[in-house]
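Only one structure is covered here, and it is reproduced in the block below.
One chain of protein is taken out of this complex; the other chains stay put.
The first chain written gets the first letter, and so on, giving A, B and C; residue counts start at 1 in each chain.
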Amino acid sequence: MNYFVKGNPDLCIGCRTCMIGCVVAHEGKHIFEVDPDSYTFNPRLHMVKTAKISVPVQCKHCENPACMAACPAGAIQMKDHAVIIDTSKCMGCKSCMDACPFGAIDMVTEAGKFQADGKERVVANKCDLCSGIPGGPACVRVCPTAALTLVKEDELADAMEKKRMEAARNLFRDNQE
Amino acid sequence: MKKNLGSFVVGDSTKCTGCKACEVACFAVHSRQNNPVGKTVGTVTVPVTPKLYLTRFEQGCMPIQCKHCEDAPCLNVCTKGAISRIDNQVIVDPEKCIGCKDCMQACPFGAIALLPYAKDGKLAAQAMGETKVFASKCDLCAGVEGGPACVRVCPHQALRLVDPEAEAEEKKIKAAEALLMTKNWR
Amino acid sequence: MIVAIDQNLCTGCRECAEVCPAYAIVGEQGKPQTIDTSRCVMCGQCVQKCKSYVSILTHGKDAYEKVKKERNIPDCVQEPLFAAHAVCNIDKVNAALADPEKLTMVQCAPAVRVAIAEEFGADLGTLAPGKLAAALRKIGFDRVYDTNFPADVTIMEEGTELIKRVTQGGVLPMFTSCCPAWVKFMENTYPEIKDHLSSCKSPQQMGGAIFKTYGAELEGTDGSKVFSVSVMPCTCKEFECERPEMKDSGYRDVDVVMTTRDLAWLIKSKNIDWDALAEEEFDQPLGLYTGAGTIFGVTGGVMEAAIRTGYELITGQPIPDVEVTAVRGTEGFRVSHLKVGDLTLKVGVVTGLKNVVPVIEAMKAGQLDLHFIEVMTCPEGCVSGGGQPKLLMDTDRAEAYAARRKATFDHDKELPYRKSHENPAIKKIYDEFLKEPNGPIAHHLLHTKYCIK
Partner (left out) sequence: MGIPEIEDAGCLLCFGYNGADSHPIVARRIVRGKQKGMKIICVDPRVTETARISDMHLQLKGGSNLALVNAMANVIWNEGLADIKFIEEHTNGFDEFLKVIEKYTPEYAETISHVPAEEIRKAARLYATTKPAMILYGMGVCQFTQAVDVVKGLANLALMTGNFGGPSMGIGPVRGQNNVQGACDMGALPNCYPGYQSVTDPEIRAKFEKAWGVPLSDKVGCAITHVPHRVLEEKDETKRIHAYYIFGEDPAQSDPDLAEIRETLDKCDFVVMQDIYMNKTGLHADVILPSTAWGEHDGVYTCADRGFQRIRKVIEPDPGLKTDWQIIQEISTAMGYPMHYENTEEIWNEMIDLCPSFKGATYEKMEKYGSVQWPCRDKSMEDKGTPYLHKGGKFATKDNRGVFYATDWHPPMELENDEYPMSLSTVREVGHYSVRTMTGNCRTLRNLEDEPGWVQMNTQDCERMGLVKGELVKILSKRGYCITRCLPTDRVKPGATYMTYQWWIGACNELTNAKLDPISNTPEYKYCACRVEKIKDQEWAENHVKELYDEIRTQMGITAGKGDH
């Protein structure tokens, strides 16, 4: 199963440290360089604030990803329990963006890469579960209120099993009465 | 806030009947820009050259048109500089197009067709009496009042103008609100 | 076939089936459709709707010229051709024009003058009777007459018939019979109510019968020399003129029908510069018409014209307001009660053929208390006819219909005579030829029996 990071709106205080953590993790040391163009600020998760809720939203790493199905370039694939975009193959057609029901994909400029008309290259960008980054998803690590959790197969399975047992116990009790 | 991404139109094959009203409307509004085309069929004196293409496939049909890619292969491949990005949209200049077909090959959607180029109510001629052609593709009705004509005329609302940024924002809000319902997943 | 669908072009979208009032279009979704001729009323709404054009991409480079040839469309035409189309008889017209033996007489329907200019790039609903007459004359027609004149005759005949039925206890309600698609539909679907139909021929057919009799007399010749052409907003008129009973003049009353679109093609093929045409008058006397004749082109127009004259015939007084706005509108079925002297005339107007079904069903169930009902097949009357200029975008439809309606009413307002019985040419033809409405000559030439099938 693909893993995913989910936010708990009861714990989230909307501080966006997760977004900063995401950028720092993906940009590496560039972020501490003085040259303002040396890094791009492209958080792969976004804080949503409405009257009811504050919580970051990011890719759910679907098992049957609509983005992957929509991509005409074969730039989206599943790897290491995550749905990953190979930006070198991406041409910015926005099909994935349109297909994703969660708004989890953005189009971002790639620093230092240009199109034929001299404009910066724009490609799809989304959560990659910090693939290849030591310590796993940075957003989970930096959240000051521990509002973000990396959900893996076992935890989800355990939670479901626990719920099934509870449901069975309740039905059993009903049957006894 | 300023838009950063190109919008595009997508078809919905579950609604499309294949009537081609979109193609005819597309032709009508664009043809009007450099030909004396009125509102009725009889005013037309040039071939129908749409910028979107009704496509039949195993499960049905729908119009296919340009996605206005952000790193557009057609733009990148065009040696003549006939394809440019204007107000976020990828636009072909038919005057500059020499019909090399590179963009057609680069486009992964088949959204471009070579069609005769007409001007002032006549087919444009080139040397040796041949008709000039151009790479015809969606320009999202740039300069057309009321926005994409295909979307407006579809009798079944099978075409949708996508503002990817605005839609992503709406979808994010829905996704966030869904988290309220799954917060006690354990 | 008068209206047909080209199997090679049809995409099977069935948009035409949506607008067909007779459920005559059959076929599977996504496959080419065919027309069930036993049901088809040839109204041509499918022709108006169809957007499945001959495409370079889909059908190849040569397909366009091939289809054009198959359809007898003049070479000069370069406009899009669609799967659903109507017969084009321009070749027959050209043949007659070229024949020195023939005296060609043309009539054109009220709705043609508010639409034909659109085909030359004018605004939707541009009123152009003067240019229309000029163009017809330039094409070479010997006499340029007008269907609006026989429309005035129709009012005399139909009005008289109605008064008779109301006062002498005839079959009521009486339905109008000017719309051939409606007549065909009734014959197909409700032959049992045939006695409710007015016995009057349509204005086109009255015109044809008059041209080859009185018209020939005026020229000092006989009907055999007259070639009668009509220009109609309607695809079904060709069917009407081909009906075997339509030869009371001794010859076929109308020889050939062109649609508004056909006429535009003909004008183009003759290299006539529409924009440069100076306005001309229709020929006299069979081209003199009233506002009443002209409003036949819109839904409720026949009714309004009939009331303008009927009121005076019944009461002997001029109608207080010539504009009978109560019967105007575009709703599918409208009912009005009008005070005509001591009589309360109860009238109904149906537009859009599908809307007539519940009316007939109500009548058959004895739930309809009306004297007179106008029925027009097309959405807003003849201005929206199947032979009218076709819109590239259906989103312009409402604007086009409204503009053509407005132009029709504007024309009515500007004409010197607005009531059929006040038309001097009408007085003249009854004095000299027809004698009296519903009289023996009129009855022979201008009335008919339907349901012959």
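Methods note: a contact is a pair of C-beta atoms (placed from the backbone, for glycine too) under 8 Å apart; a residue touches a chain by one contact, two chains touch by 3 or more.
Because the structure is predicted, anything quoted here is derived from the model rather than measured.
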Of A:V24, A:M78 or A:I133, the residue touching the omitted chain is A:V24
Which of A:D10, A:D80 or A:E166 touches the missing chain? It is A:D10
Per the touch rule stated above, subunit A touches the missing chain via residues 9-17, 19-20, 23-24, 31, 34, 36, 39, 41, 49-54, 144-145
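The criterion applied here is as follows: only the chains that are shown with their structure count from here on.
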Contact graph of the chains (line, ring, star, complete, other): line
Of all chains, the one whose CA centroid lies most distant from that of subunit B is C
Between subunit A and subunit C, the Cα-mean centres are separated in Å by 66
Subunit A and subunit B have mean C-alpha positions lying a whole-number Å distance apart equal to 31
Cα centre of subunit B to Cα centre of subunit C, whole Å, reads 40
In the complex, subunit B touches subunit C at residues 17-21, 23-25, 27-29, 36-49, 53-54, 56, 60-61, 113, 115-116, 149, 152-153, 155
The answer for subunit B against subunit A in the complex is residues 4-6, 8, 10, 67-73, 75-78, 81, 84-85, 108-109, 162, 164, 167-177, 179-180, 182-183, 185-186
Within their complex, subunit A touches subunit B through residues 6-10, 46, 48, 50, 52-53, 55, 57, 72-73, 90-95, 97-98, 100-107, 115-117, 119, 121-123, 151, 155-156, 159, 162
